Every structure is written in C-alpha cells, then in structure tokens.
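Okay, here's the structure, questions in a sec.
Shown here: the complex without one of its protein chains, the others still in place.
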C-alpha cells in the first residue's frame, strides 16, 4: 500500500514541477485571435464530451461491467491528459501553439488511449488501466512525432491525417489489440460477454454522443474558414456509414444488431478523419458508406472467425470500428488529395501499424506483471466480500505479487 | 434482396453526383465572417445533439422498443440530412447562403421528420422509416418554399416563423398524424404502450437534452447581435411551460405524470419558435405558460378521448407537444409582432396544415404497400427467431409482398 501512495506522489510531483512554469508565457493575443481560441475551446469541450460520455457509455454495453467501464474511462482520461500536457509543456517550449492547442492534442491522446483500452475492457484490474495510460502516452507521442512532425527524419513529405484516422484511431486500436494478444487467458476466452436491453441503450447513448460531436473532433485544429466544410464532410460521412450499417447488418446477419448500430455507424467518422477538410461532400459520403460496410463486415463476419482462430478477445471490437476504418481512411487520402506524397502517406500508415503493435506487445507484458482479474467482465461492487484484499492489489502499480 | 441494394446504390449515386460539385464554390470569407460561421456551426452541433440524443431518447419511453427507437432515429437523420442537403445544393446555386446555413436547414428538416415519425413510432418496419424519410423531405421542402420563401406566389407578405413553430413543428406533427390515420390497425389499437421506471428515465434524459439545446435551435440562423435576446426568450418560455406543466398535470390528473413532465415541459420551446427573436421576456414567459397548459391538457384529457373516438394511435402524442403548441406559436405572433401581415401569417398556418395533412395521407398509403409489423412496440431483437425472413422484408423498400 505504501508503494502506491509513493507512486501517486511521484506522479503528482512530476506534473506539478513542470507544469508550474507554463501559463506565464502565454500572451493575451488580439481580440480576433482570442475569439478564435475560444472557439477552439468550444471544440475542446465537445471532444471532452466524446471522451467521457461518448467512449465511456459506448463501453457500458457489457452488462455487468458498466460502473467499472465508466470508472476506467474517468481514470484513463485523467491520467493521460495531464501526462500529455506535461510532455507538451516540456518539449513544446518555443513552439507557437497556444495552450488550447496543447489541450486538444492531449485530448487526442486520451481518445487514442480509450480506443486502446476498449480491446481489453473488462479484463484489467482498475489499477492496470492507469498503468496502461502511463505506458501508452509516450509511445503515442513518439508515433505522432515521427508521423506528423517529421521526427527522426523517417518521413520526408507530409502525411495527410487532419482528423487522426491513422495516428489516433488506427494507432490506438492496434496498440490495444497487441496488449490483448499478449494477455488473453483461456478463462476469458470461455466467458461470454453479456449485454441486455438497458446496457444496449446506454451503449447507444454513448454512440450518439460520439456521432454528434465528431465534427468538432475532426475540425478541432482546423482554421475557422475551413470549419464549415470539414463539419459538413464529417456529418455526411457519418450519415453514409449509418445507412450502410443498417443495410449491411440486415444483409450479412439477416437481422439488425444493436452492436452494429452502436459501433459501425461511427466508422464514417473514423475513415473521413484523414481527409475531412479536403474532400468534397460526395466523396465524404461515399467514404462513409464504404467504412460502414467494412466495419459491419468486421463485426458480423470477421470478429467471431478471428476470435475462434486466435483465441484472443477484442472486447469492444476496436479492430472493426477503429483499426480497419482508420487504415481505410489513411489510404483513401491517396485517391482524394491532389499532390499527396504516396510514399510519405504509406510510410506513415506502416510506421503507425508497426510501432503500435510493438509497443502494445511490450506494454502488455509490463501490465501482466500486476497479475490478472480472476473473473472477467464483473463490476467492482461484486468483489465487495473480498474487497480489502482484492482491491489493495489493484492499486499497487508495480506489485509483483497481485493479490 | 437485390432490389434493396439497387435502391441503396441509386440513392448514393444521386447524392454523390450532385453533392460532388458544391464545396469548391465556397470562399473563405473575412475573418469576422468566418468566426460568425463557426458560431453557427456550434449551434448546428447543438441541434444535432437534439436530433439524436434528444428526440432519440425521448422516444425510448416505449419500454420494449428502445433500441429500435434509437435505430430509427439514426436512420431518419442519416437519410433526411443528405437528401435535403442535396436539394439545397441543386436548387440553391447562386443563393448567397453558406454551407453551414444549408446544413442547419437540413437539420430543421430532420427535426420535422423525427416529430412526424413519433406519431407512428413502434408500428413501422425499420425499412419503412427510411421510406418515410424519402417521402417526407420533398413535401417538407415544398411547404418551406411556399410559406417562407414565397414559392408559387401563394403568400405575398412575410410569415413570422424564426424558430419553426409552424413549418417545423406543426408540419411534422400533422404529417405524422395523417400517416398514422391512414394506417393504424385494430391490433395496434388494442396493444397498450408500456413504459417502466428505466424507460421513463431515458425519456426524461431526451427531454432534458432537448430543453438544454432548444435556444440554439431557435437562434441557429439569427444574427449574432440577436442571439442573446433570442436565447433568453426561449429559456424563459421553457421555464414557463415547465412550471405550468407541473401545476396543470396535478390539477388535471390529480397526480404528476412522467409523460407530462417529459413532454409538455417542452411546449414552451415549440410555441416561442415563431417569435423567439421578437418577443419581450414577459411575453415569452407567458407564451410558455400557455403552451404548457395547452400541451398538458392535450396529454391528460384530449389524448385518451381522441384515441377512443378515432381508434387511431398517436404513439408519442405529437399532436399535443408539437401540433397544438406549434399552431399556438404561429397565432401568438399576430399579437406579439408589430406590423405583422395577418393575412400572410394565417395563410402560412393554413397552407402548412393542409399540405401536411394531404402529403401525410399520401405517404401513409405508399408506406402501407410495404406491409406491416405483426407485433407493434417490440424491439427488433425479439424477432431473432424469424429474423432472416422478417428482416429481409424490412429492407426491400418497394417490395409489394412484405414478408
């Protein structure tokens, strides 16, 4: 127990120390600039609604794990945002970005982390989500730096990825899959993931909140004059994937599935990310339709086949909502954006996939040191009888002997 | 099944073809204009929250039909917005409106469609909601053109309807009632619409989301300097209808009804629509009180009487939340706005009522060709046993032999 407190204090001290110097350097700006920053702030709030209410409630579909899913969401967001903001404040000195830009970039990191956590949802102890966040942020930042900011000089040209199809969605999904690959147990494989009417309706609430605010996610850092066209493209892409999901779900399953409707409807938003400010409406709509079909095909056909083949569980199906549509979006840019560098774009996708897979595997091994839950997909309240022991284990981030 | 795919491709191709030319014509605008457009965009997002989370969850009050109600909401929005946007892009060439204005007008059409669908909720196959959307948008656009833009030269003066009491709320409600009138079955009449504690709480969530963002709905296309007064008027009208609903509910029913609280509280927002940017606060508050009383009277007294008399079902009671308060709001403008043209305003209301009723009856007949659900108010998951047959039927939009 003492060690936990120590780690917490260490983390706090670190953030305190470095963040303490930041705000003073900010100047007020002209009024027009200030108003533009406030508009970015509005979008930052929209993204926050997506992170907590959107991702959080989308994951409540697991019937008996709702409170834990929401608690995990709270922790993942609260760990990753200060960590990323710390990194930005430390390395970002001299960069012209305002503080609201840094906050939005931190939210992007949190979004990617939540996607990642979806792959192992219900199978980590609560403290392991925190550890996952601590491990994820540096790897995410490294990939972002290499792919978007020319880090290490690996990519010479510009990678087109305004709304993060590649660096946010695909990276998070593949990282999560790698974590899941390195730790799924036989018991988890045999435990069915149950949902019911009420948990489905909560999940659809999360889905709708994501749908509604998705335009603000994609347009968060776009120039004011480009916001309307970006928003229209994202909305049309989401409309496309929603319609396509319905038809594909009925076609492939012979019936409507609440899981498809809650998830694959959003695939258009994932896939339009890379080109959200560059596509024309018709293209955006058709990218959405394509993404909806691919995603529904994933949930309806690939998921059960892949689970049986690999004996690994992807709890929320992040491969089908974020992984495949994310890569699709990155590739779509090759056909949509004139003058795009094919080599850079493909290198960006490839590096993201490889880096996410490797860092996810490493992180999975580290997390496994903390041990595992005995019973997957069960809320923390269920453990009350054995709680004082059980939960102690959860809090000790580096305990080698998980109780 | 082949025909369904064909229809989907046709729809897609149409939208692709015409939308493909739009964005290029947009110019960046000065910075002040750009910022003003971004503010419109913020309101467009608020309206989207109303459409999906607000209307969607308000309709979850039907206990066993929650997932279907949310799926239907997704489809209605995703069909109507691209369709309307297509129409605008086609006919709107040369019009000075920006793309974000077009998107907001498309959202208005979607709102009216969702109101319409409330009247027949739980009694259409999922594919029939899509057909309803395809039929609704042209009629809605026709009425909007005639009443607000002088189409066909039927109305010479200006109709006052900023927030759409007449053209959005009344039109949608009456269209929906006409659809319901042309297709309610004996079986539906005898099936009670059940709700429970959890479905009621979801419904109140939808209600509150609508309440919260209603000012953005009414102020969506208002000039920046008029936004504050419009917002204050809408909030005061909603406060008025909320207080009035409580007192009227207790007075008329002898107890509080969750249905009244979820619905009639919003009547103030419906009724203030026409005059939201023109009224003074006291007037707005009193219009809200009046609308709350009228709406609660509708739910508590008229609804059961009218159902017994006509043997027709209005699932969500759209007549009492949108129909009567909408007409009330249109008429209130006669007393509130100085210099208003009585003839034009009354003609606008009359044309809306007649056009909605006629086009709704026609649409109901067309929709009926696709057949009917055997069991009303039951989620799609319940049909799993017979799904492969059942749901195929749902997707064939013009199938003459509904399975």
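For clarity, chains are labelled A and B in written order, and residue numbers in each chain start from 1.
The rule we apply is simple: a contact is a pair of C-beta atoms (placed from the backbone, for glycine too) under 8 Å apart; a residue touches a chain by one contact, two chains touch by 3 or more.
The shown structure was predicted, so the numbers you read here are calculated from the model rather than taken from an experiment.
The residue from B:115, B:146, B:181 or B:204 that touches the chain not shown here is B:204. Touching the chain that is not shown, out of B:146, B:227, B:316 or B:349: B:227 (per the contact rule at the top).
One of B:283, B:296 or B:344 touches the chain omitted from the figure, and that residue is B:283. Taking the whole complex into account, subunit B touches the unshown chain at residues 32, 35-36, 39, 42, 46, 197-198, 200-201, 204-205, 208-209, 211-213, 215-216, 219, 223-229, 231-232, 235-236, 238-240, 242-244, 246-247, 250-251, 253-256, 258, 261, 265, 280-283, 285-286, 289.
In the full complex, subunit A makes contact with the omitted chain through residues 1, 4-5, 8, 11-12, 15-24, 26, 28-29, 31-32, 34-35, 37-42, 44-45, 48-49, 52-53, 56-57, 60, 64, 66-67, 70-71, 74-75, 77-79, 81-82, 85, 89, 98-100, 102-103, 126, 130, 198, 202, 205, 379-381, 383-384, 387-388, 390-392, 394-395.
Following the convention adopted for this analysis, only the chains that are shown with their structure count from here on.
Centres computed as Cα averages put subunit A at a distance of 33 Å from subunit B.
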